[in-house]
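Missing here is one protein chain; the remaining ones are kept as they sit in the complex.
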Amino acid sequence: MRVVLSLGGSVLAPELDAGRVAAYANAIERLVDEGCELGVVVGGGGVARDYIGAARDLDANEVQLDQLGIDVTRVNARLLITALGSSVDPSPAHDYDEAADAIRRGDVSVMGGVTPGQTTDAVAAALAEYVDADLLVYATGANGIYDADPNVDETAEQFAELTPEELVEVIVPMSRDAGASAPVDLLAAKLIQRAGMRAVVLDGHDPEAVENAVLRGEHTGTDVVPAGGAEPSYWAQR
Amino acid sequence: MRVVLSLGGSVLAPELDAGRVAAYANAIERLVDEGCELGVVVGGGGVARDYIGAARDLDANEVQLDQLGIDVTRVNARLLITALGSSVDPSPAHDYDEAADAIRRGDVSVMGGVTPGQTTDAVAAALAEYVDADLLVYATGANGIYDADPNVDETAEQFAELTPEELVEVIVPMSRDAGASAPVDLLAAKLIQRAGMRAVVLDGHDPEAVENAVLRGEHTGTDVVPAGGAEPSYWAQR
Amino acid sequence: MRVVLSLGGSVLAPELDAGRVAAYANAIERLVDEGCELGVVVGGGGVARDYIGAARDLDANEVQLDQLGIDVTRVNARLLITALGSSVDPSPAHDYDEAADAIRRGDVSVMGGVTPGQTTDAVAAALAEYVDADLLVYATGANGIYDADPNVDETAEQFAELTPEELVEVIVPMSRDAGASAPVDLLAAKLIQRAGMRAVVLDGHDPEAVENAVLRGEHTGTDVVPAGGAEPSYWAQR
Amino acid sequence: MRVVLSLGGSVLAPELDAGRVAAYANAIERLVDEGCELGVVVGGGGVARDYIGAARDLDANEVQLDQLGIDVTRVNARLLITALGSSVDPSPAHDYDEAADAIRRGDVSVMGGVTPGQTTDAVAAALAEYVDADLLVYATGANGIYDADPNVDETAEQFAELTPEELVEVIVPMSRDAGASAPVDLLAAKLIQRAGMRAVVLDGHDPEAVENAVLRGEHTGTDVVPAGGAEPSYWAQR
Amino acid sequence: MRVVLSLGGSVLAPELDAGRVAAYANAIERLVDEGCELGVVVGGGGVARDYIGAARDLDANEVQLDQLGIDVTRVNARLLITALGSSVDPSPAHDYDEAADAIRRGDVSVMGGVTPGQTTDAVAAALAEYVDADLLVYATGANGIYDADPNVDETAEQFAELTPEELVEVIVPMSRDAGASAPVDLLAAKLIQRAGMRAVVLDGHDPEAVENAVLRGEHTGTDVVPAGGAEPSYWAQR
Partner (left out) sequence: MRVVLSLGGSVLAPELDAGRVAAYANAIERLVDEGCELGVVVGGGGVARDYIGAARDLDANEVQLDQLGIDVTRVNARLLITALGSSVDPSPAHDYDEAADAIRRGDVSVMGGVTPGQTTDAVAAALAEYVDADLLVYATGANGIYDADPNVDETAEQFAELTPEELVEVIVPMSRDAGASAPVDLLAAKLIQRAGMRAVVLDGHDPEAVENAVLRGEHTGTDVVPAGGAEPSYWAQR
């Protein structure tokens, strides 16, 4: 089973904490031990936010902010790599070819952002497309997709399952406002749609949640399932 | 005046034709003679469509199709470069840093796509953001933005002017369907929105239309003007 | 058995056609299944000819034409890669080290041109030298080497077998004229000579002809056999 | 006058602070306005310390710690670049050739670390050697070189002036202990010695101190002056 | 006037000698002072011969020998660069784009070999093609082109002038034998032919001979002049 895991910066590194990184490294290694082939895409977290904030005060433009953010995602990728054993490519991948080649050779590949104008959410979706992943997992700060922002609207209801088309429909209005942030960004949703990919969006604060979702299909987040897609029997039974 | 010009593949190279490339090269050189600093982003055109069609028949995935498309945009970039004189960077830029560095040093930079999952529309917007362009021009197959597809709906009306926020609003429903194609893609529109950039979308079949738009502000397409933005007096008067 | 296969552009992609690419991909995979280690060098074909024609009309110099041609050979390489399964290096090799490293690791490597002033015929010969190939196969538009141009001279006779020295002797007069084109270019012939390499030049329109030549030594083209070289028993018996 | 400026991480970024970065950017721009050619080497600061601490808890080896540190110095370099105007190379230099080439072309070049096992102190000395700098300035947390650690020994006395040979003599005993940290590291001192370079070590908390030292030769730190070197009249009078 | 100068290894570095390198550096700087734009391609000389000899004893294949030779030409290029002043690109160019870009920006570019299977003679011709050089000068161990090998045949007569076509005719028989060496290799001659380039082949042991040939058209070697080419008045009068 081939899996791409998007580790949001707010999940892996809200602030730098070795224990949290170690816990995720352990979860990844258990997935590898169970036979998973893994690509991991990490976000920027608190350090990226700090640099971007400082640069914004210095009147940097948006592409410069993106570049700072990408740099930090790659430092986070390297930090996670130091916590993984010998089955990981020791250099963060800088583009899709590097990541795909490492995965094809049996290594876990860890990468951050790729280019300005493209979030790590979208990078994870593109990598999953490229390596024909069986499953794309977004470990984010929110537990799946809601019909409203659960932080501000108490009546917000979570979707248990969406088709990729429905995912795009739901994300679009959340994405209109420049400042808005959906649990998965719109470009990522559209890449999921064009590839007809299976995905899960779940609360990533506990690394075990990712293990349970990947190995047993058990999670409390949102499943994205292409219409007419096969049952996700592969993870329960492999 | 600093300008980024997006030359749609259907405009520069619907099929390969030296005359058409030469006409665009001439227009670009006249803009340079008038003092413009220029970044040019070219699309894939007919050759890209042919390769992508063949690869789709061979069951390539979407990222592989994107890579083939990017490769062809870079060949188109090189072809346009051969038609430009000594003021052009002789190698197609492969990323934003290379393009921005060439422009900063006084060269015209010509580039194609950058990475899978990002159209050349979006590349042009990101490059314009990065070099703090005064104007972003989309020379496309359609003469601006309409409230419906003018090819199928006779009553479709063109917008003469939109704010970046309105542009996103208009593009979003056109982008829902995986197969749909808006004159400017959604990621590009969102980049325009986040940077509050001035843009023009016009029919690029006649290279002079680009010259007129850049040098005199005269065109029959759609202006994208940030709310509260200054009058575009700079191009008429420079 | 280690083989380098030169796939002329006129053979793989006279025009873009998924069926033809798939047929060659199948032949390559059968060779891999039979235990061959394979490097493949692809030419430019019709698309390269179109770009070069357009650029020539734009007064590009010869090196610029070569660069456009190389770019297109690499797009063709990527197209062939999409048709091959998991045993192929997913990125076209850009130089000999990349190709040799992929082959050494057990992958099929597909590449196009390397540098201006060097044809893909010569690239194939240099790659064969570098990886100490047992056999170099030129799948071209002509069925081997003739003592005259069979397209214009009805009495032209094919050579069944030549030594590398004789090959150079035959190619030299065909190469004097700037416009002339031999089935294998002179630099390639001289590389074959200096390495004392075994080669076959055959009509590549039918991919099975390559299989038969490699696996069973059966073909209707021209064998290039170093004087005193061992019998080519290896392919019949492996 | 050509100057290489080493900006210790504890000086530029003890924690991320736009004001501090802006103040240094202003000082650098005033030096450029006064005709200085400038290479700037920035350290890691608080963010580097945090990543290295986390990685050490994860049992990373020393080279991995160095790589994390280098990554962060490059993010700091990019942050400083965003605060500098159009006279700066927009990409952090990754090696000496990139930095020297930018300086030669009239740009300010900003870089961080280069390779594991080499501190940014040493990078600054090597860059100064390579571009034949007239002056190498270390803006550090300490105000020059003392005969003992002024933080623990109240009687520590500052050297007003040292030859490069004396600098090495003083630094050597400070460098014996693995955990020790001299204001300038031993490899840097030895590079200064081999090149017979003029250097200043001063308290960099106030960016104006650097300006005063470079433009007027006024500072309260330590001068390193090769025996028989010319008077440093060049900066007072240029 | 734009000139590409091919400095044979036997001319620049038969053995390593600072005086010889300095003399050539001086000649190059005088050409620059006279307004020439210059690309310089250096050969391998005695050091290359030693490495290739050792590697041949170790059963290296021909491509490995080429790679060792290319490596050494690049060391020679760097040595010549250290002897040139500030108008030279400080890094040896590794491909045609790097060299052409440096020349376009007003630097002297120094390069060695590019890729296996291509001599530095051919590199010089391809670079001259690419930058549309007015003149290509081969400073070799022989004083021009002869109708026989002057070292073995006392009656060998020098050609004072040849067309590119005649050059190819003369070189071909010299190139048949694998061990043979013409003053200019066959691939170079064919590149000169296809580009219709003006060239001079002369004895390069005295750097002043190159100056005289470039600046005043005076030399005792062989002129290669395209049929119907303009008089070489440009160098006498510039």
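When the chains are written out, they are named A, B, C, D and E in that same order, and each has its own residue count from 1.
We adopt the following convention: contacts are C-beta pairs under 8 Å (C-beta built on N, C-alpha and C of every residue); 3 or more make two chains touch, one makes a residue touch a chain.
Because the structure is predicted, anything quoted here is derived from the model rather than measured.
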Touch list for the missing chain, restricted to displayed chains, reads A, C, D, E
Omitted-chain contact residue, chosen from D:14, D:116 or D:150 | D:116
Per the whole complex, from D:129, D:203 or D:223 the residue touching the absent chain is D:129
Checked against the full complex, the residue among D:6, D:143, D:193 or D:222 that touches the missing chain is D:193
In terms of residues, what is the contact footprint of the unshown chain on chain A?
-> 86, 89-91
Chain E positions in touch with the non-displayed chain are 16-19, 21-22, 25, 47, 50-51, 53-55, 57-60, 64, 67-68, 71-72, 74-75, 78-79, 82-83
Can you list where chain C touches the absent chain?
-> 97, 100-101, 104
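Quick note on the criterion: only the chains that are shown with their structure count from here on.
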So which chains are sitting against chain C and chain D at once?
-> A, B, E
Centre-most chain [mean C-alpha coordinates] | B
Interface residue overlap between copies chain B and chain C, same or different (over half shared) | same
Chain A and chain D, separation of their C-alpha mean positions in angstrom = 38
If you average the CA atoms of chain C and of chain E, how far apart do the two points sit, in angstrom?
-> 30
Chain C, residues touching no fewer than two other chains = 64
If each chain is a node and each touching pair an edge, is that a line, ring, star, complete or other?
-> other
Hey, which chains are touching each other here?
-> A-B, A-C, A-D, B-C, B-D, B-E, C-E, D-E
